[in-house]
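The complex appears here without one of its protein chains, the remainder shown in place.
== chain A ==
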Amino acid sequence: MAAERGLELVRELHRAAGGHLPPFRTEEMRQALEEMRALYERNQADVSEAKAGRTDLIFLIRFRHCCLLRNQRCLLAYLYDRLLRIRALRWEYGSVLPNTIQFHMSAEEVEWFNRYKKSLATYMRSVGGEEGLDLTQDIKPPKSLYIEVRCLRDHGEFEVEDGTTILLKKNSQHFLPRWKCEQLIRQGVLEHVLS
């Protein structure tokens, strides 16, 4: 009654630390909205009664209104936080999300993600002159053109620009151009070696 389900949703997001996106809880969302609708209907009924004279119902109406507001706040916080996480995913993973993560998003969130992608791409194209500037590269100012990386787990083959492939096997070390490795470093496949 007192926005418990909404609170559950918020708590779940709070526990999922580190930008991780848990699955979209359609069922709980529906139940929370159901709860809000029930409260609203009862409030409507009571308001008409209160207008007719029963002033002691005003406190109950106010209480239900507060519950409604709380529910609204929880649900909006849930939805907005998820959108922020999805936005961070674009910067971390690139424009194609792995299937596991896409599975966790609702249809509307997927659409929002596509629109965000388009908007970001338009902006990047408009910045840096003719070809545009890829803002998702080099988030920290780079110190050198090539970096030494160590492979932390077997990743299979990895294609470099000129068509040649590198076999990323566990514990092999490579010396590659920085921008090729950034994605993989963020994903945890490669580790930057500082000597």
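Operating definition for what follows: a contact is a pair of C-beta atoms (placed from the backbone, for glycine too) under 8 Å apart; a residue touches a chain by one contact, two chains touch by 3 or more; residues count from 1.
By our rule, contacts and distances are computed from a predicted model.
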I notice the complex is incomplete. Of the names "Succinate dehydrogenase cytochrome b560 subunit, mitochondrial", "Aspartate aminotransferase", "Bushy growth protein" or "Cell division cycle 45", which is the UniProt protein name for the chain that's not shown? "Cell division cycle 45"
Which of these touches the unseen chain: A:Ala45, A:Ile58 or A:Leu167? A:Leu167
Touching the absent chain: which residues on chain A qualify? 145-146, 148, 150, 164-167, 169-177, 193-195
